[in-house]
Every structure is written in structure tokens, then in C-alpha cells.
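Of the protein chains in this complex, all but one are displayed in their positions.
The letters A, B, C and D name the chains in turn, as written, and every chain counts its residues from 1.
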Amino acid sequence: MANAPRPMFDTETLVINMGPQHPSTHGVLRVVLRLDGERVVDCDVVIGYLHRGIEKLSENRDYTQIVLLTDRMDYVAAATNNLGYCETVEKLMGLEVPRRAKYIRTILAELQRIASHNVWLGTHAMDIGAVTVFLYNIRERELILDLFEEYCGARLTYNSMRVGGLPLDIPAGWDRKVREFCRIQEEKLVDYELLLTHNRIWLERTRNVGVISGPDAIAIGLSGPPLRGSGVARDVRKDEPYAAYDELEFDVPVGATGDTYDRYLVRLEEFRQSIRIIRQALDGLPEGPIVGKVPRLIKPPAGETYHAIESPKGELGYFIASDGKSTSPYRFRVRPPSFCNLQALRQLVRGHLVADVVALIGSIDVVLGEVDR
Amino acid sequence: MVEAFAFYSLAAFILGFAVLVITARNTVHSVLFLVANFLFVAALYVVLHAEFLAVIQVLVYAGGIVVLYLFVVMLVNLKRPPEAHADPRRRGRLGLAVAGLLLAQLVAVLGYSATQAVPAAAAAATAPAGGNVEAVGWLLYTDYLVPFEVASMLLLVAMIGAIILAKREL
Amino acid sequence: MPDEPRPTPPAAARPVEKKIEAPSGPPDPPPPADLAPPAFVTAAQAALGGAITQLSYWVGDWTILTTPARLLDLARVLRDDPACRFDFCSDVTASDWPARESRFDVIYCLYSTRRRHRVRVKVRAADGEPVPSVSGVWPAANWLEREVWDMFGVNVVNHPDRRRILMPDDWQGHPQRKDYPLEGPGELLLEDPLEWLRLRNAQSTAEIE
Amino acid sequence: MIPITPAHYMVLSAALFMIGVIGVLVRRNIIVIFMSIELMLNAVNINLVAFAREWHQVVGQVFAVFIIVVAAAEAAVGLGIILAFYRNKETVNIDEMNVMKW
Partner (left out) sequence: MASGRLTKAAHGAAREGAARGDGAPPATEPGSGAEPRLNMIDIVIIPLLKIVIVFVAVLFGVAYLVLLERKVQAWVQVRLGPMRVGPHGVLQPIADALKLFVKEDITPARADKWVYTLAPMISLVPALIVFAVIPFGGTAHLFGKTVPLFVADVNVGLLYIVSVASIGVYGLILAGYASNSKYPLLSSLRASAQLISYEVAVTMTLVSLILMAGTLSMVGIVEAQRQAGLWYVFAQPLAFFIFLAGGLAETNRAPFDLPEAEQELVGGFHTEYSGMRFAFFFLAEYANMIVVSSVATTLFFGGWLAPFPNVHALAFLGLVPGWIWFLLKVFCFLYLFLWIRATLPRYRYDQLMRLGWKVLIPLAIANVIVTGAVKVLL
């Protein structure tokens, strides 16, 4: 007592800083956890460590240059970012894209979705302790990177699309390799499932962890696989078709309970659906030009628009305002799916254990490059 | 000769660590010295041919009870020195004096008994000698079965009591 | 694209300078006469016609303009009215038009997961003018509004947790404003808010010619 | 060198016991006091085992086992009480534990 009045400190809770340097926060995410024992009472998500001001930068680059800035946002799904951006500008300018370009874009986007899901499954499994799954997934992702390398020469930041079409046609024999990859990936999916889907420990670690109901998920702004895991069949590819998705057949998998396991199952099914889409697109790949009629100087008329596509993480939206006078956008805004999904983390982790926090960050599938931009 | 050497060195360690236990400022260090003390007591039991007891000492005392102490010390994680406040009615000096007196008395008794002739000790050896496990077990499960069961009841009660005490809400 | 050569000198660029009028906001064209507004627009108009100051249609997107004062009413109608059901707040963002009196456009991109339609709601706000937070209507707007506050300094009021989100807590200024300098320490804002525009337009004309 | 007799063990045991007593009397940290009690119990055990050996009886060891059991029970309940007390008063100073109810 020592005469001075004691400050009443809370003996029950412990504040712990998870990140920004932590092995399983997938980059520089910082989660400040308030723990009671090992149970999370509350958490605060701190982001911005990777903020590079891509939006501001883009407002000072011209429309062609921005494509390669979008690569740097969700760097495990660069082609998807390219696609969303190019389509938004095309929408703003009223450009028509040739069908062949649309099909190739679809193939690239779906390959990218598989690659992104590979990274997700690998890291998610590794966070829960199954390291082998990580390396298996990286092995398959490597094949996709090879395909992209053959297509555009780059392995991570592809810069693979242009406003109005594509910079390159697919190389000869590439479609055969894509088909071969689809076969391999389909085989390996069985491996992943053998290691995880019916594994008792995996079930115990993911079932009923981070349950979020459909309406709650919509309210908090979840999109993509986490939203579908909660049983809401929302997929931009189906609801507001873009690229060639209106001509292709695929299913939108949904979960039942909205827990981590459902999100896992949804993404696993998306692997299969992506392969299905790629096969259809390869079968129906039309001949023709790969670039539409694009003016030499990209200078959209004054106006603004918002356009969203389904990235592997969720709804990736671009809002572009043009003042009609300049070759760079007046306002360039990205609606990053990871950012909006990450917002739900606080709601998800409450009442769970530290180990679940890791699993939940994994099940949301955030890429910090996209969260912070 | 060997036994004398073992005894004196072990006794020195035991007493030394015991003094450190009660003088250490840091409670965690106190606990550590207590562990060391117990380990040397266990060694002394080995010298006394009570291997079973030595192992039990390590297993239960050092490996169990003291871990509990360490747990509690870490859990209470004191932000201020626990000894800051002294009850004015406390008579520390008096306590020391009483302890000293008691020690003197014990030493006197011992000194006196040492001068007396030792009764024929070995003559009484009727029970099986040695400290082996079977002997202890045999006694525990025959002559001392009732105390044994009582002790297990005591442990059960203590366990339930500790859980109730330490639990935040029931 | 690490380092683009900066168009250095206003001195060199100035002579070329024609008269530059800063853009005073997007045109927000009204819908063509022959296009019937969709059900959700008419429903919102019927519920609170006064709140909708303007209606706009451009490249297939409907935009409803309103005032900060009526924003929350409109938000609730858009969320709850059976014809609207905009339960999903895709995005909240802003754009800065410094030449205008109410320099900020705060833009809410809404989507209905049940009716599968989109609409944008737009509010014009002056610097410091309070804009009510819609995070009570759509919890998803929480972080997005934080970003709007962080990047533009739009005065979002009644927000449950109005902190900076991307920039450090002690950052001065709001980087996405048009008058925020591109180089040098961000705190030293340029004297003239339109200086940036002049530089930019000079650059683009120089590069094109 | 003199052979080691039970008296040696008794002196050791007495000294250990006294250290325990002093710890109980002098220290105010209740955890240390508990540990001093453990020291005293150990002193008793040394005595019991020494005599068990002297008399070639295992009974002494049996009693030592019982004492260890009692010590375990005492530690469990005592530390439980300390924890409960600490939650309420945030102290382990025995001089502040002077009320039966708070």
C-alpha cells in the first residue's frame, strides 16, 4: 500500500501486440490483442505499414502507366487487378473489347485466382501447423507462374492487360500447357483434401471458429469467399458479369454455417470451378483481334464511374473520376477487398483463442499490399 | 568415509540453499533455491538408502509442488515489492530471538543426547531393511492402508478446494 | 516505374500556360429523358423526395445526390425500403475539387445483395462541414469513413472510432487532397491550392505535344 | 573421520527446521512463508528417513511419504487461497491480510 493510492490495474487482461513483425500476419498487419488468459477479449487492427499512396500516385500517372501500379496492390493476384482497372477505364470510355481478348482475360483471371487460392491455402494451413500443405501449394503455384512467364515474361507483377484489350496474344501451345496444368491441379487438390478436409485436428481447429451469419457478413462488408462461406451466394462474376463470364458456366459454392471450415471448403470448390471455367474458355476461345479500337491517347470524357470485379479475395472495385482534360485520372480509388474483409476480423476473433486469431486472419485471406495500397 | 563426505557436502548445500530461500529478495529466485534445496535433500535420501523416497521427493516436490509455487508467483506478478508494508504491531526482532532460542534448545538437546550411549540400534532390525520400493509399498498397502486412503481423500479434498478457490466464477 | 522526371520548373512551363480553369467537379449529367429511373430511385424519391437534390446517370451508373443533413435519412430508406434493399455498402470514398465551394464529394457505392442493383450516393461537403457517419446504417462503412477522414479530412461526425487508418496517428495534413504536395515533407502545404493543378496540366500538355 | 550417526542428521534437520522457522517469522511475503513451511516439513522428513535407516525400519519412509502428501495438499489449498486473496487485494503481504472478510 505504501501510503500512495494504488492504481487499479486490471490483473485479468494482457495486451499483446501481434505484428507488425509476426510470422502469421501475412505481411505487416498489426493486431493489438487484449487477452484474458489466452482468450481474446478485444482487438484492434492497425494497418498502414505498407501504405505507398497508390491512389495518389495514380492521379499523377497516365492511364496506361497505372496498369502496372495496380500490379503492386494484390501482388499475389496481379492479373486480376489489371483486369478490374482496364475494365473500369473501358467502361468510362465506352470502349468495346474484342471477344478473344475477353476470353484470354478470363483465363488469366482464373489462373490468377487459382494461384491466389494456392497461396491462401498454403499459408492458412501453415498457420494452423500443416507446413507440408504450404509447400505443395507453392509447387502448384509455381506452374501458374511459369504459365504467366511464358505469356508475358513476368512472374509476379504481370502488367498483362491494356485498356481496350491485351498487349500480347497467347503464345503457341500455351493453351495445351494450361490444360495440362488444370489436370495437375485437379489431381493435387485431392492431395490437399486428403491432408486436411477430413483431418480431425483440422476439423477441430476450423469448425465453429469465427462463425459469422450471412446478414452480419453483408453488414460488415465481407465479400468474396468469406461472404459465400456464410451462405450468401454473391459472386460478381454471376451477378454483374464482366469479361467473358456471362458466356461460361460455373457454380457459386456457398457454405452453411459461416465458420472457418466453410470458408475453406468454399475456396477449395472455387479451385474446381476455376478449372472448369478455364477449360470452357479454352474450348470456346474465339479467333480475332486482341485489342479493340483504342484511341492513341487515353483521355476519357469527364465523368466518374465505379466498376467491380470478383477478385480472389472478394469484390475488387475501381472508382475513377475523369475531368475530361487530362490523361491521368482526376480521382483514382480502389475498393480493396482485403481491406473491407479485414474489418470483420475484430468481430470474428472476439471470444476466441490466440491460436484462432491466426487461423482467422488466414481464413479472411488478406494481402497487405492491397489493404494498405 | 564416502558417506561422511557426501553428508557434509550435501548438508552444506541444503542449509545454504535454505538460507538463500528465506533471504532472496526476488520471489522467483526464492523458488529456484527451494528447488535446489529439495534436489539436495533428495540426494541425501539416496545416501540414506531411500531411493524411492528420493525419487518421490524429486517427482512430487520439485516437479510438482514447486512448479505450483512458480506458477502462482508468475501469476501474481507483483508490480510493487510485496514487503513494502509492515504491520506496526509486528515484532520481527522478537521473532528472530524466539527462533534463536528454539535453535539453542534443540542444539542443547542434541548435544545432551550425543553424550548418552547410543541404544543398540541394529538390534531392533526386525522389519526388512533397506529403502526399496517393495518394502515401502508393502507397508503402505497393509499396515498403513487406512492412513493411505485418508491421505488420498485429503488430496482429493485439497484438489477440489484449490479448484474452487482459484476459479474465477463457478 | 520508379522515378518519372518531374516537370521541373513552373518557370519553364508557365509561358506555355494557357488559362487553366480548375475542374469544378464531375458533370453529373442528368439521366436522358427517355430513360425511366429504376424502381429504387422512384421509391427513394417517393419516401423523401426533398432529400434528393439531383439525379445523375452516366455510363450505366445511377447516382443520387443529397445533402449532408439528409444523408442519414436517405441511407436508411435505401437500406430498408423494399424496393431498394441496399444492404451492402461496397465503398465509401471522396474526391476533392478545390475550385468548388463545397470542395469534397463523398461518395457511397451501394449494392443490394437481394435485388442485385447498384447505386451511388453523393454528398457535397465543404472543408470542415460535418458529414454524418453512415456506419450506424452499414457497419462496413466504419473503416472506409476512417480512410475518408484520414485521406481527405472530410469531417465525418458521429463516427464510433474516428482515427487515422493508413497514415500514422500523428500525421499532419490529409494526403489525398489535391493541394497536398507530391514531394517534400507533407506538412508544408503549398500556398496556393491550385498550384498542383497548374503543374499537372502543364505536364500533360507538355508530354502530349 | 567420525562416522555419520543419526545425531548428525538430527543436527542438520534441526538447523533446516530453524531456518524455516526464521523464514516464517521474519518474512512478510506469504509465498516465501509457505516455502519456509516446506523447508520445515523437509527437515522432519530428513529426520524420519535417518531414523528409518538407523532402525532398519521402512515405517519412517512411509511417514515421509505421508508428509509429502500433506505438503502437496497444503500447497494446493494454500496457493489457491493466495490467488483468491491476490485477486481481491493485489498483495501477498501477510501484514495486510488482517481481516477475515472484505
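Operating definition for what follows: a contact is a pair of C-beta atoms (placed from the backbone, for glycine too) under 8 Å apart; a residue touches a chain by one contact, two chains touch by 3 or more.
Owing to the predicted nature of the structure, the values given are computational and were not obtained by experimental measurement.
A.B. asks: What are the shown chains that the left-out chain touches?
C.D. replies: Over the full assembly, the chain not pictured touches A, B.
A.B. asks: In the whole complex, not just what's shown, which of B:Leu39, B:Val76, B:Leu140 or B:Leu154 touches the removed chain?
C.D. replies: Only one listed residue reaches the unshown chain, and that is B:Leu39.
A.B. asks: Given that one chain is not shown, which residue among B:Ala12, B:Val28, B:Ala97 or B:Val150 touches it?
C.D. replies: The single option touching the absent chain is B:Val28.
A.B. asks: For subunit A, which residues reach the chain that was dropped from this view?
C.D. replies: Against the missing chain, subunit A presents residues 14, 16-17, 22-24, 35, 38, 125-132, 135-136, 139, 195-196, 199, 201-202, 204-205, 353-358.
A.B. asks: So that we can see where the missing chain sits, which residues of subunit B does it touch?
C.D. replies: 6, 26, 28-29, 32, 35-36, 39, 42-43, 46-47, 49, 51-52, 54-56, 58-59, 62-64, 67, 70-71, 74, 128-130, 132-135, 138
The rule is simple: only the chains that are shown with their structure count from here on.
A.B. asks: How many angstrom lie between the centres of subunit A and subunit D, each centre taken as the mean Cα position?
C.D. replies: 63
A.B. asks: Which subunit D residues sit where two or more other chains touch them?
C.D. replies: Each of 86-87, 91, 96 in subunit D touches at least two other chains.
A.B. asks: Mark out which residues of subunit A touch at least two other chains, giving numbers and ranges.
C.D. replies: Residues 1, 6.
A.B. asks: Which residues of subunit D touch subunit B in their complex?
C.D. replies: 1-12, 14-23, 25-29, 31-32, 34-36, 38-39, 42, 45-46, 49-50, 52-59, 61-62, 64-66, 68-77, 79-84, 86-87, 91-93, 95-96, 98
A.B. asks: Spell out the residues on subunit B that touch subunit D in their complex, using ranges where they run on.
C.D. replies: 1, 3-4, 7, 11, 14-15, 18-19, 21-22, 27, 30-31, 34, 37-38, 41, 44-45, 48-50, 52-53, 56-57, 60-61, 64-65, 68-69, 71-73, 75-76, 78, 82-87, 90, 92, 95-96, 98-99, 102-103, 106-107, 110, 113-114, 118, 121-122, 124-131, 135-136, 138-140, 144, 147, 151-152, 154-155, 157-159, 161-166, 168
A.B. asks: Under the definition above, what is the set of subunit A residues touching subunit C in their complex?
C.D. replies: Touch residues, subunit A against subunit C: 47-48, 51, 53, 55-56, 60-62, 65, 68-69, 91-92, 94, 215, 218-221, 223, 232, 234, 239-240, 297, 302-306, 308, 315, 317, 319, 321, 323-328, 330-331, 333, 335, 339-340, 342-343, 372-373.
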